[in-house]
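Can you keep this structure in mind? I'll have questions shortly.
Rather than the whole complex, this shows some of its chains in their spots.
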Amino acid sequence: MSLIKFLEILAILAGAFSGFAEARRKRMDVVGIFTVAFITAFGGGTLRDILLDERPLFWVAHQEYAILIFLLALVAAPAIAMMRKLISERLVVVADALGLGLFSIVGVSQALEAGMPIFIASMMGVITGIFGGVLRDIVCNEIPMVLRDGRPYAICSFAGCWMYLLMTKAGIPGDFSLWTSALAISLFRLVTWHRGVRID
Amino acid sequence: MSLIKFLEILAILAGAFSGFAEARRKRMDVVGIFTVAFITAFGGGTLRDILLDERPLFWVAHQEYAILIFLLALVAAPAIAMMRKLISERLVVVADALGLGLFSIVGVSQALEAGMPIFIASMMGVITGIFGGVLRDIVCNEIPMVLRDGRPYAICSFAGCWMYLLMTKAGIPGDFSLWTSALAISLFRLVTWHRGVRID
């Protein structure tokens, strides 16, 4: 439980950081910084919950996450230059890859529990993993990066979701399937990113 | 039943094609192509179902449609040049007009069944008919074409939805109203498009 919690917070922080960075780059004010960080961190899970008609939304059930991002947004503008030195780009990519893996697998397993057919469940996993970034880019008036940069990202999520679905069908215990698949997505993302693999 | 199925698939294909074409024009990768096609084909119906709070969503209940678009996206990039020769622009406009008619009337009739007041039902029809294209353009970072090109499109849908509502109020059998109105929307769109009518 505490490891999930830790990784979930890492995932949310990774999303929030990329939101902070993008909002600063677009010269937004403090309200914009908070809003973009919030949308990036919670957008994918919120869309998943709306599509599955599940309530309360996960950031409503975990009010502390929203408060955390609110407090970070207050200090983000002055702190981001300083943090940039402590937190290298590599670390952000690693945290983001962990987030992609974890969010995707949580999404696919929730969709299965909600009785979705198998292909739809895999898509719900991908949506949960990537949609925060898509919404961030739409609000910042950009074509979503995941749709155009030609690097494997959604594909890593899709492959890992199917790995989870096949392991589950094969009767492998849920916890093991969940961790292995989430890790596989993160590794797939990190290895292809490091090697500069392209898919376009 | 089989004719509805056939037209529904045509409508979804028309949406997906315009998504493929726009995503290629924006030089998106394969993930972008699939995502934009999916959003264009299913965006309107999904928003309608969320606004009406109906579940399961129609692409969840018809998993095969999502799989079809997934398979098409895999071959779209190499095939689209080839298909362009087989499928003329005129054919795409015809399929799209059929889709507009069918999606709109399905939307208005579902909204009536869900107990919506009559003006709201007509708007649900228009939303179902046009919103896929609106979302496609937002994701592709354009002002939605239907809001700015000055050609009758949403208006065709709106007029046909009221035709259906009036026929239903007049006690005309549902099947006949449904087909006549959907056809009227498609013809209205095709005739005004062919003649270059403008509304701005």
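Order of writing sets the chain letters: A and B. Residues in each chain are counted from 1.
Just so it is clear, a contact is a pair of C-beta atoms (placed from the backbone, for glycine too) under 8 Å apart; a residue touches a chain by one contact, two chains touch by 3 or more.
Worth saying up front: this structure is predicted, and the values here are computed from it rather than measured.
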{"item": "Full complex stoichiometry in copies [only 2 chains shown in place]", "value": "3"}
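In this section, only the chains that are shown with their structure count from here on.
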{"item": "Rounded Å distance, subunit A centre to subunit B centre (Cα mean)", "value": "30"}
{"item": "Of all residues in subunit A, those that touch subunit B in their complex", "value": "50-53, 116-120, 123, 134, 138, 141-144, 146-150, 153-155, 199-200"}
{"item": "Of subunit B, residues touching subunit A in the complex", "value": "23, 26-32, 35-36, 46, 50, 53, 55-57, 59-60, 63, 66-67, 70, 138-141"}
